[in-house]
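Missing here: one protein chain of the complex. Every other protein chain is in place.
On to chain A.
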Amino acid sequence: MRLTLCAAAALLALPASAEEFRWASTTDPQTMDPHAVSSTPVLGFLNNVYEGLVRRGKDMSIEPALATAWEPIDDGAGWRFTLREDVTFHDGADFTAEDVVFSYERASSEQSDVSSWFAPVSEVVAVDDYTVDIMTTSPQPLFPDSIANWMMMDSGWAAENGAERPARDEENAATLQANGTAAFRLEERQPGLSTVLVPFEGWWGEPEHNVTRAEFTPIQNSATAVAALLSGEVDMINPVPVQDAARLDEADGVEVIRGIEARVIMLGFAHDHDTLTGGADQGADNPFSDPLVRRAVAHAVNVPAILQTIMRGSAEPASQLVGHGMSGYSEANSERPEYDPERARELLAEAGYPDGFGFGFSCTNDRYLNDESVCQAVVSMLAQVGLEAQLNAMPVQNYWPELRAGNFDMYLLGWSPGTFDAEHPLRFLVHTAGERLGTWNFGGYSNDRIDELLPQIQSELDPEARQAMLDETARIIQEDAVYVPLYIQPLLWGVQENVSLTQRPDDFFILRWVTVE
């Protein structure tokens, strides 16, 4: 009797065939429009439905997708892409060069959230049905790497459905429907409830997966998501809360897949403020404009202890603004400043603050994994060398306006390089703040040498010369302690043991790599 009940319960829990795959994540992709929102939940999800000219493989390397080959034109005037010929969209229309031109116009329009990818592009020309030239204003050696998430939409479908422009300020057909070329097509979309994908029979590639139907559900509360995984109602959850990972390791039938994300968590400083804005010494001269003080902070924070206690051994220490494995990572600067409170005190004394000082430390409490706990730990570590940080933790929606308004002396920042290249943080975090460059350089750091090197790095075609320049910038940033990189945020996914999948550092979940046994 008992056995029958168990069997019945098992049948209830798994109603369909084993190849039906269900997964859950905290955030629902807010739109199905591939050009309206540039965020990981949206781009990651839509990578299963739409495809770009190129795509990233399991190791993040660029590989052919809708383009079979590409080559630079005339020493950096642009790039020529040769398109795949047997590709159809989910509605049956053929994929041709005209769709590429249309997708460029759509993705670079004013309503688009991804238009910055096309900042160096002057023109996109359809040479013939299967050849496209993308002309750039300056040599762009890494252009193919930067467009892996530029997804192709059918011009005919968009025109028929009134979706010629990204649906950002108003709803259009692309908000709830999708018509891509990828291995899965969108069967059902109920925002915030469930989104169903089924394999696309006419896909050009050779499927590696054995999924017959995949359903995504957002589960906002992480305790509920863990329960749903344990009870077998979902096959995969992302993320697993750091504090639950050990428990899931011990549970039967499920496992935790660990990796590191591309996101580096770091401390930033007010470089160009005249006075301190918070803490006990509010109004006094700003000590953080002195590199000695910033280096003292770097030596005072015990990163291994933070990783062991708060991140439970899941994260890795960071030495520079990108993690190893990203292109342009500087091997020459892979040593991070050691934990050495004595040295920190010496540096402070040398800078003229033998007794330390009090200041304001801004931090998010809902943006990065355990961000507030990390900040609290940093506060107590700094206190040991005489730095009295007054912690000001707030939700991320209040955080960015505060940082833009300059209400901080030191702050926590996480940065994930969108191009997976070391040039990306230079452009946004380190270059002198301006209209297009240095837009996240809240502290107002400015270094002429870095500003001079950045355009050269962007257009250098020789990999070795490029790396040499990147090494130089990494060294300057480390010596100057522009930022103090702390650690690389971990990726923790929970899966049923009968599921095999691939975890990529950009936190994209790629359905075509899933097999269910």
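To be clear about the criterion, a residue touches a chain if its C-beta (ideal position, glycine included) is under 8 Å from a C-beta of that chain, and two chains touch if they have at least 3 such contacts; residues count from 1.
Throughout what follows, contacts and distances are computed from a predicted model.
A.B. asks: Leaving aside the chains on screen, match the unshown one to its UniProt name from "Cytochrome ubiquinol oxidase subunit I", "Cysteine desulfurase", "Glutathione transport system permease protein GsiC" or "Putative heme exporter protein CcmB".
C.D. replies: The record names the chain that does not appear here as "Glutathione transport system permease protein GsiC".
A.B. asks: May I ask which residue of A:Thr175, A:Asn333 or A:Gln503 touches the chain that does not appear here?
C.D. replies: Checking the options A:Thr175, A:Asn333 or A:Gln503, the one contacting the hidden chain is A:Thr175.
A.B. asks: Kindly state which of the options A:Val124, A:Leu230 or A:Ala315 is in contact with the chain not pictured.
C.D. replies: Counting the whole complex, the residue in contact with the absent chain is A:Leu230.
A.B. asks: Taking the entire complex into account, which one of A:Gln397, A:Gln456 or A:Asn498 touches the absent chain?
C.D. replies: Only one listed residue reaches the unshown chain, and that is A:Gln397.
A.B. asks: Please identify which residue in A:Asn47, A:Thr195, A:Thr217 or A:Gln467 touches the non-displayed chain.
C.D. replies: Only one of A:Asn47, A:Thr195, A:Thr217 or A:Gln467 touches the chain omitted from view, namely A:Thr217.
A.B. asks: Which parts of chain A face the unshown chain closely enough to count as touching?
C.D. replies: Output for chain A: 9-10, 13, 24, 30-31, 33, 36-39, 113-114, 116-117, 167-171, 175-176, 190-194, 217-221, 223-225, 227-228, 230-233, 366, 395-401, 416, 418, 428, 435-436, 439-440.
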